[in-house]
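Note that one protein chain is taken out, while the other chains of the complex remain in position.
Let's look at chain A:
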Amino acid sequence: MKMKLATLALGALMAAGPAMADLVFPSLSYRTGPFAAGGIPFADGYADYFTMLNERDGGIGGVPVRVIECETGYNTEKGVECYEATKNEGSLLYQPLSTGITYQLIPKVTADGIPLHTMGYGRTSAAYGKVFKWVFNYPANYWNGASGAINHILELNDGDIAGKKITLLYHNSAYGKEPIRTLEELSKKHGFELSLLPVDSPGQEQKSQWLQIRRDRPDYVLFWGWGVMNQVAIQEAANIRFPMENFIGIWWSGAEPDVLPAGEGAHGYKALTFTATGDDFPVFDDIKKYVIDAGKAAGNGDKLGTVQYNRAVYAAMLAAEAVRKAQEIHGVADINAAQMRDGMEALVITKERMAELGMEGFGPTFEVSCENHGGPGLVGVSQWDAKAQKWNLISDFKPTDGEVIGALIEEDAMAYAKEHNIELRDCN
């Protein structure tokens, strides 16, 4: 009971925050724990892009950007703490990079009126803008990913995969379970046989799952893993000599730290992606010049051009573009969270704009609308070249099965709206 006085004093100190004209982007990062291999490059890229904008252009529309980093360790309790600690700082946008934390934040941001952008993760049905006013998951979601993987397999098999055996190896959490529903629908549509193999978090122990794969001999293995689980799975696949070109990971399971430990054995492993690979883009020259060479990098500056770093740069770029859009719509430079949301909803990413930003062909072009917060869901495929030690894009950003996904999204969003008494927004 005596402890409460101390907490009281602490709370009073926490409440006093600075109030300057700046654009605040909290970064709920995880540089520790079993998922740090993906968390570190992402946190670095997110911070470095904004630092570059501050150094090169003096912020966005003349207002400097402030990134508040808060360590979550991919843990939902710490995620809640981070959200509560940062939400009154004038935060414009949350990107937690964790599906579990996303589920926690969806009701909270809706009540507090702060947009949430879960790029390629989170709750897939948040794409349904009529129900999820404050949540965005453009440019692609897990169901696009699932469909993109199946489309790739269809391509390899000239459009006929009836009777093929496809196994989904997944992180046994909300994240890993997301694609199941879509894959079940697609298996009905295309006639392939789907089997499910969950791996408990964090996923260092996968011997029994790979034993089963060895016994079942599936034609393809789809893979929804993250953090330390990725390296283990790819190593195990190499150990049982599973044909790597038939092993397809989601975008969170295809980065350098995942494949490097398996060495040559990982050659040919595929992963879906919605961002380009490598550092051959003008934007990286600017990041190098203004951030890394100037000693202002968030990390030690060696992650530039790696898969998750690039993805974070892309996420930061989309956020910055939404700010520009919001500034244009509302005619104020120092926007608030509600204006930021309007900017995100009106966001248009064109080829020309990407070229201006020095990121031509870096990601798909898309438009966001009131009904569709998910974008068109264009998905590409990348493949690991173990000899050259780089990821190569082997397929363009292609459309996915919108018919199946759209119906599922609407169904799930409606169920959520019913459960939480949300009235549909009028989008006309």
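Worth pointing out:
The rule is short, and it goes like this: a residue touches a chain if its C-beta (ideal position, glycine included) is under 8 Å from a C-beta of that chain, and two chains touch if they have at least 3 such contacts; residues count from 1.
Here, contacts and distances are computed from a predicted model.
Per the UniProt record, the chain missing from the shown structure is "Amino acid/amide ABC transporter membrane protein 2, HAAT family", taken from the list "Sulfite reductase (NADPH) hemoprotein beta-component", "Thiolase family protein", "Transketolase" or "Amino acid/amide ABC transporter membrane protein 2, HAAT family". Checked against the full complex, the candidates A:57, A:112, A:219 or A:385 give a single residue touching the omitted chain, namely A:112. Screening A:104, A:157, A:187 or A:212 for touch with the missing chain picks out A:104. Of the listed positions A:57, A:81 or A:245, the one in contact with the omitted chain in the full complex is A:81.
Annotation for chain A: contacts to the undisplayed chain at residues 1-8, 10-11, 14-15, 29, 31-32, 36, 40, 69-71, 73, 75-77, 80-81, 84-85, 87-88, 99-100, 103-104, 106-108, 110-112, 123-125, 172-175, 177-178, 180-181, 198, 200-201, 412, 415, 419-421.
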